[in-house]
Structure formats: structure tokens, C-alpha cells
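After the C-alpha cells below, expect a handful of questions from me.
Yeah, one chain of the complex is gone here, protein chain that is, but the others are all in their spots.
Think of it as A and B in the order they're written, each chain with its own count starting at 1.
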Amino acid sequence: MAIKTENFILNIGPQHPSTHGVFRLRIVLDGEVITDLEPVFGYLHRGIEKLAEGRTYLQDIPFTDRLDYLGSMTNNHAYVMAVEKLAGITVPERAEYIRVILDELQRIASHLAGLGFFLNDLGALQTPLLYMFREREKIVELFDMCSGQRLNYNYYRFGGFVQDLPEEFLPALKILLDTLPGFIDEYEQLISTNEIVLIRTKGVGVLKRDLAINSSAAGPVLRASGINWDIRRNDPYSIYNRFEFDIPIAKNGDTYDRYMIRILEMRQSVRILRQAVKDLPEGEIMGKAPKLLKPPAGEVYSRIEGPKGELGFYLVSDGTDKPYRWRVRPPCLLNLSALKDMVVGWKVADLMAIFGSIDIVMGEVDR
Amino acid sequence: MSDFWIHLLVYLVILFGFVIVSVLIFIWLERRLIGRFQLRPGPNRAGPFGLLQPIADAIKVLIKEDIIPSEADKGVFWLAPLVAFVPVMLMFAAIPFADGVMLVDLNIGILYILAVSSVTVIGIFMAGWSSNNKYSLLGAMRTIAQEVSYEIPLVLSILGVVMLTGSLSMNEIVKAQDVPFILLQPLGFFVYLSAAMAEVNRTPFDLLEAESEIIAGFHTEYSGMKFGLFYLMEYAEVLAVSAIATTLFLGGWQGPLLHPVFWFIAKVLLVFMFIIWVRATLPRLRIDQVMAFGWKFLLPLSLANLVITAFEILIAPDINTAVLIGINIAVMFGLVLLFSRFYKLGGGRVSIK
């Protein structure tokens, strides 16, 4: 004789301590088990793509800062690379090395923030968050030294940079690189072998290979499902083919693998940084670029490996100084599209863990 | 007869004062200590070293507006904090602060305390049910499951101590500890502390008010003094649990040179700081993992503890104390390791490499 039960609908609303930003989920619960899920987003839509059509190419660079606001340097890089491809501007050697250094530092900073908030969602009372933010503070201070602000950097320009690295940058970076692996070991000591984290995350929210490819996931989410795809290796841009580094791949695609991949990527970034700092040449930092940029008519799609995944810009130019179409490929939104299949069948507590492990920033999902 | 009434009144006043002052000090200590674990000072603006911070919190809670949701069940909503708080105060009646210094020296002391502490579950469920809020309902359902199932290992771990003493009275238990029972019953202490942390909803078992999932669980809709009572209840219960742990396992008020009350308070603070240390480090468990931990891990361990204690008392009652301590600690490690092999983490899906 079956007991009569009733599903009830719970609204994890836009204001919630655990959705990273304003994001709404309507879930249908059967006791504690989730049977259906519907995401509702758009609460942070600002119309960046339309606003960018009315401004020149140079004036659009501050807008790219505000997409994924925890990873501004890589956003700038992706956009600047797209316009350089369209207009045919070459970048000098020193500027390319500086770009690699800043990108990899930004990757470490973004992974630290993402992991900190993931552990916060699991329930650790902000202790790992504060430890990770201490390291992120050191990196953000370096960026503050270069560009003048701590969050929206607006540092890259077409053809290189306008202001060179200050002279205190490299000694401070060397001190940071010497101590950062030790602190990453501390994080592993606190979290990776903790039985409670293991129970909560191993085997939870598995994203299978086929589903990962079909739903256009990218970045650490894709690599945790066992697919060997990294744009720095498969479609190299800038000077990444001069550095040697490994791409960490995991097998299962569960939440623990997504956490572990980010830790391993941080270590690989430190490795790239050491090589780049050693080989940094002297020279000029700005290529030949006209003051008022009027690229020839055409279209371009260029992509980089951002910390959240493949960030791409599709630009259509009609010969004037303002773009005709300015489109962002948002990695966070496409990583979210498989959320329903990952979550159905698990409990409410697992929803937060899975959602935190995809590591989204609402500025990019909604633009 | 009037002697009895004077004794009762004096102790009532002392106990109320003690509980309220201790809760204020505990709130301050917890916030400063968690801050130090997290590389920050904790509150240090309100008064010197932030000592007036709990008083500021209390004043804030008192002057806030009392909001009652329109669809809530008003009688139950109003009664729930009282039903949750009063049994916690009743628990303090039978805890000895010094030799014979307690409200009433019941000869069924520990049984009375366990019986009374089970009533708080009803209060929490009343709060969750009457709020007419799905988040509170989820929290309330989890409460019942967790708190009722952790009663059993709690009681069984205490039975080992009772067997060694031969009496249920709290004062007798303290007096019978020439060697503190934590050495003679290490397994019992471990089981008691885990079960007690689950009873009072402290991390890692604090999913009833898991802030990142169900916002605030059963007290989402409460504001003003009702919320203040829930807050007070939580810390008073932790105080009670620490006090019981020191009485049963750490030797209560016994200590060499200083006044017994001082030793009692020092030991209570020690247990409390350990509980804070665990809270600062660990993430929380999911509800089915909490149930599995209670039924499949703690319950067999506490039963095994009971059997082994019974054997030791019957077979070798005059054995040298040091040898007994050594045997007990070795048995504890052996049993915990053995059971971990059987109790597969996460139902067999997890292994550590």
C-alpha cells in the first residue's frame, strides 16, 4: 500500500545567500529529492551588447570589464585580441609576455574566489573563504599597482598597453610565486582529504561526457568530464605555444573533480608564470595602432581560455568607428545549460554544492 | 518547610543569573574565537575588546519589530520559543557546581536531564510548522529526524558511566571519579560528544539552520524577542551539554588547589572551545548522511562500549587503573578503525586516494 505524497514547489528566489548573484530557481521537491528544476535569470541584464553598438571600439573596453567582474583581465584580452585580428594590428614581444603574466594571475585569482564561495555553500563557515581571499588580496594588489583599480581594470589597449608595469611589480610577483604553492598545499590539507567534503561531493552531480559536449560546456567543467580540450593547447593564441604546462583532466565529472581541477590548474598557472617572468624581454609595449580605429568591414570570432571557460567575441564591422554587432559568447551561461540534468535526483543540499562547483558569475550570464 | 522555599528561591536566582551571564560570555567568546581562526579580530568596537557586543545584540533584538506572518498559526507561533527554551533551563537544576551545590540533588539526576532535554524538539517543530513557510517546514522535518535519532547513542554512551558509578545521581558520579572517566571510557566520550553536538545543532550537524540552503531554517520568520529566545536557547543548550560532559567525563568540580566552582567553569570553557574549533573547520553534512552516521556508526559503537564496560566490571573489578586505561584506549582505537572499514563513506562510492 503506497503512501500518498505530494510534490511541492520551492522557489529559491533571487535573494538567497547561495545563488551567486541574482538568480532564481524553481524546484519541484518530493520530500527532499529534487524532481524538476527551472532556472529563471535576467535579473542583472544591462544591455551591454546594445550599448556597445553606440560607442567606439576603444570606449567598449570598460564594458568588457563588467561582464565577468571577477576575471576582468581575461575579458579585456579576449576583446582586444578580436579587434586586433579584425584591424590587423601586431603586438610587440614584451606586451605579449605581460599579457600572459596578467592572464595567468587572473586565472589564479578567479579560481580562488570561485573555490572559496563553493566551500561557503557547502557549509564551512567562511573559514576556507577567508584563507583563499587572503591570497587573492595579494594578487589584486598587484593588479592595483598596474592599472589603478582593484576590480575593473581597463588595462589592455589595442596593440599592447599604454602604461608599462611599474618597477615594484616584478619583485613583488617573485615573492608571491615563491609562497603561493605552499598556501595551495595548505588548502589541500584543509579540504581535499576532509571526509565530510568527500562525502558531500564525490559522485554527486555527475556530468557525463556526451552531455558535456552536447551542451557546449567549456573550461574546468568540460575537463572534469574527461574531455581533453583547452584552447591554449588546441587553438593556441598569443604566445602560449612557447610555454610548457600540463592540462589537468579528470575522469568522473562529479563535483569533487571540478574542485580538484581548479586546484591543479592553479598549480599549472604558477608554472607558466615562472617561465614567463624568467623570459620577459625589454622593449616597447605598444604596437602601431591609429588613434581613431576604423577597422575594415568584415567579421571576426576570436576566443581565449578564460578561467570559467571559452570566452569568445564575435564582432561585425561595417567600416566605421563603431561596431555593427558586438556579441559575447558567455561561458557561464552555457555551462549552466546542463544544470537540470546534473541536479535531478539529488537533494536540496546537493543542489547548492553542484551549483557552486560550476562557478558562475551572474554578470556574464545576464550581460 | 520555609528552609526549602528559601533554598529554592536562592538557587533559582543564581541559576537564572548564571545562565544568562554565561550565555552572554559564550556569545562573545565564540565570535572572537572564530574570528581568530579566520585571521580576523572578531568584534572589537563595542566596548573594550568587544565585551559589550552581546549586550548590544540583546538590545537590538529587544527593540526590533515583532512580525507575525498573516497566514501563520498564531497560538503555536507564539508558544514555540517558550516550549523550546524552558526545558533547557530545567536541565540546569540537577548539575552540580561544587560538592552538593545544586538546586536539588535528585537520585535520578542524569535520567531527569535526558528526559527534559528531549522536549525541546517539540518546540522547534512547532516553530517550523506554524510559520507557513516552505523553508521552515524543511528545517522542521530535518529537526525531528535528526534529534530523535541521536537520542539513542546519547543515552547509551551515558550508560557506561552509570555502570561504572553505580548510581544515577550527578553528585555521586562526580565523587566517584578518582580518575576522570574520559580515560576509562574514551569511546563513550567520543560518542557522547558527537551525539550531543547533533542534538544542539552545531556544525557539522547544523543543517537545521543551514544558512546557505534554507536561509535560516525553523526561525526564518521570527524576529524580535522570539528570535532572541531561540538564540538564547541555542547557546544555553550548548552550555548545558558542556556542563554535562564535564560532570560525567572530566571530573566535574574536582581539582587540586582552587575553589571547585572555578574548576567547573574552566572545564566547561575547555569543552566549549573544542566545540567552537570543530565549528570553525568543518563543512556540514547532508541529512541522510547525518542519519547514516547516527544509526550505522554511533549506535553500534555505543552498544559495543556498553558490552565491553560490562565485561570489565564483571570479570576484573580490581584491576590496576593504569592497565585498565591502556586497555580502554586501545579498544577504542581498534573499534573505531574496525567500524570505519564497515561503514563505507557515502555508501561505497567514495575512496580516498
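Throughout what follows, contacts are C-beta pairs under 8 Å (C-beta built on N, C-alpha and C of every residue); 3 or more make two chains touch, one makes a residue touch a chain.
Everything below uses one rule, namely that contacts and distances are computed from a predicted model.
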{"item": "Absent chain [UniProt protein name; select from \"Tripartite tricarboxylate transporter TctB family protein\", \"(4Fe-4S)-binding protein\", \"histidine kinase\" or \"Stage 0 sporulation protein A homolog\"]", "value": "\"(4Fe-4S)-binding protein\""}
{"item": "Touch criterion as defined above, residue of A:I12, A:I27 or A:I191 at the omitted chain", "value": "A:I191"}
{"item": "Residue among A:V22, A:M145 or A:L280 that touches the chain left out of view", "value": "A:M145"}
{"item": "Residues of chain A in contact with the chain not shown", "value": "55, 58-63, 127, 131, 134, 137-138, 141, 144-149, 152, 154, 162-163, 166, 168, 172, 175-176, 179, 182-183, 186, 189-196, 198"}
{"item": "Missing-partner contacts on chain B, residue numbers", "value": "35-41, 277-278, 280-282, 336-337, 340-341, 345, 351-352"}
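By our rule, only the chains that are shown with their structure count from here on.
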{"item": "Centre-to-centre distance between chain B and chain A (centres being mean Cα positions), rounded to whole Å", "value": "43"}
{"item": "Contact footprint of chain B on chain A as seen in their complex", "value": "8, 10, 16-18, 32, 119-127, 130-131, 134, 190, 193-200, 202-203, 347-352"}
{"item": "Contacting residues of chain B [partner chain A, same complex]", "value": "34, 37-40, 134-135, 138, 203-204, 206-207, 210-215, 279-289, 345-346, 349-350, 352"}
